[in-house]
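The other protein chains are all here in position, but one chain of the complex has been omitted.
For subunit A:
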Amino acid sequence: MRSAPRLAAVLSTVSALALALAACGSDAGSGPSGAAPAPGQSGFTPPELEALKSLGASEGQVNIVHWAGYAEDGSNDPKVDWVTPFEKASGCQVNSKLAGTSDEMVNLMRTGEYDAVSASGDASLRLIAGGTVAPVNTSLIPNYADVFEGLKNKPWNSVNGVSYGVPHGRGANLLMWRTDVVKPAPDSWSVVFDAASPYKGKITAYDSPIYIADAAVYLMATKPELGIKNPYALDDTQFQAAVDLLKQQRQLVGEYWSDYTKEVQAFKSGDSVAGTTWQVIANVAKGDGATVEVTLPKEGSTGWSDTWMVAAKAKNPNCAYKWLDWIISPKANAQVAEYFGEAPSNAKSCELTADPKHCDTFHATDEDYFSKVWYWTTPIAQCLDGRTDVTCKDYAEWTRAWTEIKG
């Protein structure tokens, strides 16, 4: 190793250089990186992309990015399977890729390797604005006709009247707890936010900046003087209050989750006894023998209204369209809605659910109920609640705050 001293000399020169540059950086900067005007929800112009004109021959496969429980092929539960019938009917093999957060979905779609995605509202507009997804020609999707009118052409799935996808279903983020530990059964998010919560160290929270909105929803009910009208439109004071609440919550948190198997295991072992969840996670945990229960707390909650979108550079567009049509078909939509625990998007699905009351339980037609559920939306500088006298915190600042909250 005679060359080692020389190499090391080079390395130390580089390191000295890097240090010097870094030192320059600390005082030479001109302003925060978020200074550029963020495109607004109404203000941005999506890149001009053409929707598919007509369907061609099937490509034999389709690559999809989706939430847990959206593309079940029977491997989790042999009775829960709507992928295999699709593969048989369409001749398209489904290659599915699970994503734990909306951010992960946006990133996966940006790789260009996937054809379709089940995007929530905090991902859909970013995908549209970035030109990652193309408009969807709904006339090529026969089942689109049966979708609830209340879900069509919404700000999160269309721009200027152009549809960018088909509605999948909607629901609320729930509070899950271990029935043998948490007594009495909680009906409020206070069990996960209150500094005096008796379950200190056993609370779990969703590991994504979007969780700041959950704190904002809680503050809407507990601190009305902050005047929060929309948990995704937070000015400086409101944002600070939410961040402070989450920093206080951090003392209670045992661990943060974004991988759903991790949450299932933590609830099973008792390392987590209360925290935010999705219905499907509760189902899996119960299936694994965990004694858990879920509820929609009285303060309301954040939630989602998901949209299946097609990639602008999809390699298998025909199979992607077939998948979109399949997943909102009455039968498959009923299956996925029931398994995931959400309201279906197809009006005919309500007659096909195994539990005849499913649509009532999940308020499928109850627009009033969903007015209390705050669908995930990307926070932008232009306040989403219509205020023009203040600037709201954009998602970059939410992300930075999230790192700070976790400390």
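The rule we apply is simple: a residue touches a chain if its C-beta (ideal position, glycine included) is under 8 Å from a C-beta of that chain, and two chains touch if they have at least 3 such contacts; residues count from 1.
As a convention for this text, contacts and distances are computed from a predicted model.
Chain not shown in the complex: UniProt lists it as "Spermidine/putrescine ABC transporter permease", one of "Phenylacetic acid degradation protein", "Spermidine/putrescine ABC transporter permease", "RNA polymerase ECF family sigma subunit" or "Membrane protein". Considering A:124, A:143 or A:378, the position touching the chain not shown turns out to be A:378 (whole complex).
Checked against the full complex, the candidates A:56, A:142 or A:270 give a single residue touching the omitted chain, namely A:270.
From the set A:188, A:222 or A:399, the residue in touch with the chain omitted from the display is A:399, counting the whole complex. Interface with the hidden chain, as seen from subunit A, comprises residues 1, 4-5, 8-9, 11-12, 14-15, 18-19, 22, 24-34, 36, 38-39, 44, 101, 103-104, 106-107, 110, 125-126, 129-130, 201, 208-209, 250, 253-256, 259, 262, 265-266, 269-271, 378, 380, 394-396, 399-400, 402-404, 406-407.
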